[in-house]
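Below is one structure, written out as structure tokens, with a few remarks after it.
Complex shown without one protein chain; remaining protein chains in place.
Chain lettering (A, B and C) follows the sequence in which the chains are written, and residue indices restart at 1 in each chain.
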């Protein structure tokens, strides 16, 4: 296995969403289960997209996740306070790569970090659909150069 | 089926917890799926118990859910703001009945309401364990007479 | 709290669905979390409805859960084998009450049992929509007199 880069830093992200933890996020090991982080990813990305009133999921466009991944650096407990950081790392014609990270209790180093590639598709044909100018502008607003 | 009582009112609850909705709470019908309300119930109850630093789940005591139920009055959407109300309706020797309700966007009438019966058990034997005075006092602090 | 009736029996159900347990169903107490049983309920009911090719969720009709509830009798572990029993307890004009129970490892007495009230609605208006003859016949096929 290749050498692992250090956890993402809070300063690397341009948009944040607070997410309340649920008792059911906690698994038998007493920490947030890995699958739940992908709920946080999904929620953060869609929350950001909804902020611009893009009419997603209601006819305008649909999004398909092409790929995602996460590295886990530190356990998160039920009583921790969670904030998700989001940035846009790459914008293509109809796909976008987001960087995401989970920050707990105001720490500057991520408890977990990952990425998420969205493809915008036509709701009927499910074929990739180029971003509208509105969507592209919204995505660009949090674009940062990847480390 | 018997006649249905009206939705619970915000004034009937003595403790509240804000819960952020997740994209994955939404099902094919575009609203929060019924099973997810029970995550809200669980989270609200445990959040209340944790508030008193009762050491639950870490050796002191464990809780088993004996029964729960929910009535759904109004759809909840991803962009809605959710607050859960909690009250204690009955305290027994080792079991407690909570009343719960989901309030969205500051409305006074519940989008959903239900109940939840917890039995406190010995972590090893799983046998019911009478409430300590600390737990009983904490539960009493939000006890209200059921309607 | 009122006296509790005994657990449901396997013989009381006319339709069954095997459901594989997931690691993430297990909570910090080492057993299936209560909220997950409602995923089993939902899945069982929709699985039964899909069996008749009723075109639900694809334009014909939508279902809204009006109410549900569950009693928990016995812990379920990750390595247990789960089978859900389903019966129809009451058929109204546009609503139906199902009885459900979770049976593990071939036991005749339920690990958990509950009910689930579905209202069929028009997908656009969300108003109750009387059952078609096809739906009514399908529901009747597993109707049993409640105990």
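Keep this in mind: a contact is a pair of C-beta atoms (placed from the backbone, for glycine too) under 8 Å apart; a residue touches a chain by one contact, two chains touch by 3 or more.
Just so we're clear, the structure is a prediction, and the values are computed from it rather than from any experiment.
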Remark   = Of the candidates C:27, C:42 or C:89, the residue in contact with the absent chain is C:42
Note = Given A:53, A:67 or A:122, the correct residue touching the omitted chain is A:67
Note = Interface residues of chain A toward the undisplayed chain are 1, 4, 28-29, 33-36, 38-39, 41-42, 57, 62-72, 75, 90, 92, 95, 97, 114, 117, 126
Task = In the full complex, which bits of chain C touch the chain not displayed? Write them out.
result = 17-24, 30, 39-40, 42-43, 45-47, 50, 57, 78-79
Note = Where chain B meets the left-out chain, the residues are 23-24, 26-28, 30, 33, 35-36
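By our rule, only the chains that are shown with their structure count from here on.
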Ask   = Once the Cα atoms of chain A and chain B are superposed, what angle does the rotation have, between 0 and 180 degrees and to the nearest 5?
value = 180
Ask   = Distance from the CA centroid of chain A to that of chain C, rounded to the nearest Å?
value = 34
Inquiry  = Please tell me the distance, in whole Å, between the geometric centres of chain A and chain B computed from their C-alpha atoms.
reply    = 29
Ask   = When the centre of a chain is set as the mean of its C-alpha atoms, what distance in Å lies between chain B and chain C?
value = 22
Key: Sequence positions of chain A contacting 2 or more other chains   = 23-24, 30
